[in-house]
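Submitted below is the structure of interest, expressed as structure tokens.
All protein chains of the complex are present and in place, except for one that has been dropped.
Which chain is which? They are A, B and C, in the order written, and residues in each are numbered from 1.
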Amino acid sequence: MASRFRTDVWIDWCPGCGDFGIVAAMQKAFAELNIEPEKLAVVSGIGCSGKTPHFIYANGVHTLHGRGIAFATGIKLANPELTVVVSGGDGDLLGIGVAHFVALGRRNLDITVILHNNQVYGLTKGQASPTLKKGDKPKSLPAPNIQDPVNPIALAVSSGYTFVARGYAMWVDHLKELIKAAIAHRGSALVEVLQPCVTYNDLYTGDYYKDRLYKLEEEPGWDPVVRSPAELDEKAARAIVKSMEWGERIPVGVFFVNPLAETYEERIAKRNPGFSITPPARQPISRNGGEPIISKEEFRKLFSDYIIIVRG
Amino acid sequence: MASRFRTDVWIDWCPGCGDFGIVAAMQKAFAELNIEPEKLAVVSGIGCSGKTPHFIYANGVHTLHGRGIAFATGIKLANPELTVVVSGGDGDLLGIGVAHFVALGRRNLDITVILHNNQVYGLTKGQASPTLKKGDKPKSLPAPNIQDPVNPIALAVSSGYTFVARGYAMWVDHLKELIKAAIAHRGSALVEVLQPCVTYNDLYTGDYYKDRLYKLEEEPGWDPVVRSPAELDEKAARAIVKSMEWGERIPVGVFFVNPLAETYEERIAKRNPGFSITPPARQPISRNGGEPIISKEEFRKLFSDYIIIVRG
Amino acid sequence: MEEALILIGGSQGSGIETSSLILSSALVRAGYGVLSNREYYSNIVGRHSYIHLRASSSQLPRSLTYPVDLVAALDAESVFFHFDDVRRGGFLVYDRDLSKTKLRGIISMEPESRARVEGKLKAIGAGEELGSLALALEGLGVRSIGLSYGSIISSFAEKLGIARAEAQRFRSSIVVGAAAGLLGLRQEALDYAIDRRFGRRPALSKANKLLTALVAEEVKSLVGSPLRLDEPSIGEEELLLVSGNDAVGMGKIVGGLRYQAYYPITPATDESVLHETYEALRVEGESLGSIVVLQTEDEIAAVNSAIGAALAGARASTSTSGPGFSLMVEGLGWAGMNETPLVITYYQRGGPSTGLPTRGSQSDLLFSLFASHGEFPRAVISSGDHLEAFYDAIWAFNIAEKYQVPVIHLLDKFLANMVTSMPLPDWSKIRIERGSTLFEANGSVKRFDKSSVVSPRPVIGSGAVIWYTGDEHNEWGHITEDPVNRLEMYEKRYRKLQLMDAEIPEEERAIYYSQGDEDFLLVGWGSTKGPALDALRELREEGLAGAFLQLKVFEPFPARLVSKVISSFKPDRVIAVEANIGAQAAKVVAMHTGHVIRKHALKWTGRPIYTMELVQAVKRLLAGSEREVMSYGK
Partner (left out) sequence: MEEALILIGGSQGSGIETSSLILSSALVRAGYGVLSNREYYSNIVGRHSYIHLRASSSQLPRSLTYPVDLVAALDAESVFFHFDDVRRGGFLVYDRDLSKTKLRGIISMEPESRARVEGKLKAIGAGEELGSLALALEGLGVRSIGLSYGSIISSFAEKLGIARAEAQRFRSSIVVGAAAGLLGLRQEALDYAIDRRFGRRPALSKANKLLTALVAEEVKSLVGSPLRLDEPSIGEEELLLVSGNDAVGMGKIVGGLRYQAYYPITPATDESVLHETYEALRVEGESLGSIVVLQTEDEIAAVNSAIGAALAGARASTSTSGPGFSLMVEGLGWAGMNETPLVITYYQRGGPSTGLPTRGSQSDLLFSLFASHGEFPRAVISSGDHLEAFYDAIWAFNIAEKYQVPVIHLLDKFLANMVTSMPLPDWSKIRIERGSTLFEANGSVKRFDKSSVVSPRPVIGSGAVIWYTGDEHNEWGHITEDPVNRLEMYEKRYRKLQLMDAEIPEEERAIYYSQGDEDFLLVGWGSTKGPALDALRELREEGLAGAFLQLKVFEPFPARLVSKVISSFKPDRVIAVEANIGAQAAKVVAMHTGHVIRKHALKWTGRPIYTMELVQAVKRLLAGSEREVMSYGK
């Protein structure tokens, strides 16, 4: 039951905010996947979206603006047994934090990123975020936006994310399924969520999306899955082209899945098999109540390259 | 004459380093474009590539790791009459500085970026840079690289750069022409340069490139120029697909040009026409040897919204 | 009454900021001095917020204090939060329709606060419902005026001929009307204030005038105007009504700002928004210049692009608060190394980390003094009030250009968000000094000529060819690791500290407020100035004569003056007053002078220091205590 994942913290988002839908979808997804709250870490940046972890009964790490992915990377690598989900704003993940966003894709570390795309900086009162189109003027802007937008789907695919999808905050059940698939996927996953901001964004509203959204899975012939290495480039290119569709029709659903790529965890384990046996964070580092796990004799052997036997 | 752009600073790159070719091409390009050194600013980040400005007789700003574009943005906006060229490493521009790299494209500010792509962090002794392919093991790495690369051309096109090209450090004259075209272009321009690092990178050497490189301009039917708004998406997509070609054949030349997009300078001037009359940096801010240019009376008018006439 | 203290509460997004602006404008229009502070959560809609306002007939107020004469509440939460902020004999205006609202029904109140309010209700024998609380207050000498906001809106809607739902939009004007009525504020002043706010939209003006008048009348008919202020005697003919953000923003514009880069952050953004609004510097259709205002991708880009603009010759700055400044320190060091006139306006908020994003502190002084690796000269200036902030914004640019150093202008959220009635600045005090900045030059120039501590600085584009690098460099700006050049170039830069110290009068860096007869000393800085001076006035009335030493410039630190002043008091009669836990300014004093200030009056709840609590703290410190922690404020 999703209610298992609720906390008693009052949700202080504006009434009607799309973020409510996102939290609900997350809670449902966690419940349906039967994840233990104790083995789950929900990590966020700063922004309205950044408050998410406080509303979810699971380990919650509300970090710094743009840095959620960096924190999550450390958590996951230190303990790969944890399910790690990052929840962040469009400003957070694609503006100040874009270096980490790209880096995660390049690593294909098994982390799911949920991107609250409301086209504005909510918590600082509605400035343009990196996803707002040039020329757009939501009510919070004094003049039309003069920067071109970034395309989260295209950026994710080209950065190497191996699961890339888009959902809509108001379609909670559909979004929930995307989140479930993203978490179930092994490797870096992005779920972009179109999230109406009722207070500052009067362009991309529920009304706006209502008639435009359609589901990729209902599109005849749409198959986002890479089924052999040979298909990789073509499927990636198709996903990118698809992601440019924004106007009368806007697709949601799964854009790209590459189940063939090695995860970062696997790449490390190849070099350092110990990694996959006991998570680094859970390895004993001392014994007998305080002696280092490495004895002096072991130290001597480990670092024999540095030791000189004196024959004075 | 290119020699006009030389300084007497000893160039301390390793003998044979591709960076020599890049500097030579820059100097030639500046000379042939008849740019005055006094009106030119060459801005760099940190790395072997970062030393570039010291070897060029023109205003030189050797900044911080990854931040060349940010500095350049301020210089250009404060004085749009200057020609501003950024020279940076692949680690510098695509790793630590990628947020600024993306931001420049989104603005289409009239700056040319020259990216020294040597697939390694040269100055810190050969670690993998963001352009090194997964599985590659140049001699400076103890084990094969475990991260996927970023594709500079694709990233530039999708970030909104309106001129995107690739050159080769050893083909100085060809590279020079690309740089000239990039500078002549109005808007954000990227020239990626394949740059052999003789000390650390024994994979992507001159020999490697010798048989693989071919020129796009010699490719029948290749036309990278967007000639009408309708062509934009298709030309962008073609450039991106082209940029994925890396193997037996590797293209150099111009991948993408969009002359139709407004520059950031034009976007500002629309809102604030004064901007294009006198560069902000050159406007007088005081008169009579120290009085502010805004008199008290003008202040009163300017900020009349804040003034209350007391009727006590 | 000589002055009135008013608190207006309502939830975030319900319009109390506008209400406060109108009320303040009206009071100023009517001849009174005004100072108000806004407290709010890091939240867009729904959490509690309030305005705390002081109006005076005899002076321009410089501090706030409790209790207040009036709490006017738009919602039940405001009553639960603030009922104990009203003085005996004071007033509470609330919405009678909410009488049945229970404390536990107020979901927006944080559990910690709710638990405490619960305790307070019990203590005064009030029940859980708003109505019961109002009743209990009467017993405590507070006059509760329960109006039916619903009926007011209905009759207002009717009079105006609009739908009731639409009329709700004006709800926040009820508290304005109520306050105006109690204060006996004349309607002309209110109308002026409303026109000033809504003049461009006459329908709104009309509606607001009607509603406020209606409520003012109702209140007067109930209780008269018991808070009527004395005839004003301030004597200014015009006043600016500005926040600290505004004052700094205007100062920068007068100071010649031509490039402002920022990344949104509380409580700095509003300054940049002002710059955006005035980017064209248009006066009567004519433009006096153009300011480039760039919203960057992050604070790293903000600071570094500002440095770039400064290199090109623009007066350039960036504004931020703690988290942003933390990202700027690498750029700061580059500016220091390259002798670049960069101005960083730094609004301190509650830290550490994200901290209390919308609350204040003075906890970043040491950080701003030592931020960035390595050693280089900088100036750090802190302003004590709005007018100082205006002048200091200009001064910061002058120091930056004269000495070619980065300057940190240190403010705080208190000042940033407090709105005050400020006299127009005195133009004769304003100078633009650009030092040896060169806009015309020729060919290659030794940018870092060692023959003077401050070398002439041709800007990029001047006709010079120059080089910069964050590496150690020679006079040409080219990298060199030569140890002798290092020795000299490093010291050349560092000497600017001595030069600034020699040239900038110590009296401008530390201001000593004394009548010569004091036997104790408060040492403070930034926005503690107002409360400190007001507290001293009160203490003097009680026979305790204290002086105030305002530390204004922390680098170059006025060590001789400070040493002299402090050593003229007994060590146990010197008290540091700061909005932090570490007594940071006191540490700086010790560092420079060896004087260890052992008595501290501190506050770190994120709320301003109020006069009355400082008075109490000082008394206890004088009586022997070593440390007093202030904590008043919701």
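Criterion: a contact is a pair of C-beta atoms (placed from the backbone, for glycine too) under 8 Å apart; a residue touches a chain by one contact, two chains touch by 3 or more.
All values reported here derive from a predicted model rather than from experimental measurement.
Asks: Sort through C:Ser24, C:Asn208, C:Ser363 or C:Ser382 and give me the one touching the missing partner chain.
Replies: Answer from the full complex: C:Ser363 touches the omitted chain.
Asks: For the chain left off this view, which of A:His100, A:His116 or A:Lys134 is in contact with it?
Replies: Of the candidates A:His100, A:His116 or A:Lys134, A:His100 is in touch with the missing chain.
Asks: Using the touch definition up top, pick the residue from B:Gly21, B:Gly66, B:Gly88 or B:Pro279 that touches the left-out chain.
Replies: B:Gly66
Asks: What residues on chain A make contact with the chain left out of this view?
Replies: That gives, for chain A, the contact residues 7, 9, 37-39, 41, 43, 46, 51, 53-54, 57-64, 67, 70-79, 81-82, 99-100, 102-103, 268, 271-275, 277-283, 285-286, 290-296, 298-303, 305-312.
Asks: Need a quick check: the contact residues on chain B for the chain that isn't drawn.
Replies: 10, 12-15, 46, 48, 64-66, 95-96, 98, 121-125, 127-128, 130, 142, 199
Asks: For chain C, which residues lie in contact with the unshown chain of the complex?
Replies: Within chain C, the residues that touch the unshown chain are 41-42, 110-113, 116, 321-323, 325-327, 329-330, 333-334, 336-338, 348, 350-359, 361, 363-364, 366-367, 369-376, 469-472, 474, 479-487, 490-491, 494, 580-582, 587-588, 590-596, 604-607, 629, 631, 633-634.
We adopt the following convention: only the chains that are shown with their structure count from here on.
Asks: Looking at every pair of chains, which two share the most C-beta contact pairs?
Replies: B-C
Asks: Taking each chain's centre as its mean C-alpha position, how far apart are chain A and chain B in Å?
Replies: Measuring from centre to centre gives 30 Å for this pair.
Asks: Report, in whole Å, the distance between the mean C-alpha point of chain A and the mean C-alpha point of chain C.
Replies: Using C-alpha averages as centres, the distance is 38 Å.
Asks: Give the residues of chain C that touch two or more other chains, as numbers and ranges in rising order.
Replies: Counting only residues that touch two or more other chains, chain C contributes 297-298.
Asks: Spell out, as numbers or ranges, the residues of chain B touching 2 or more other chains.
Replies: Touching at least two other chains: 99, 102-103, 268, 271.
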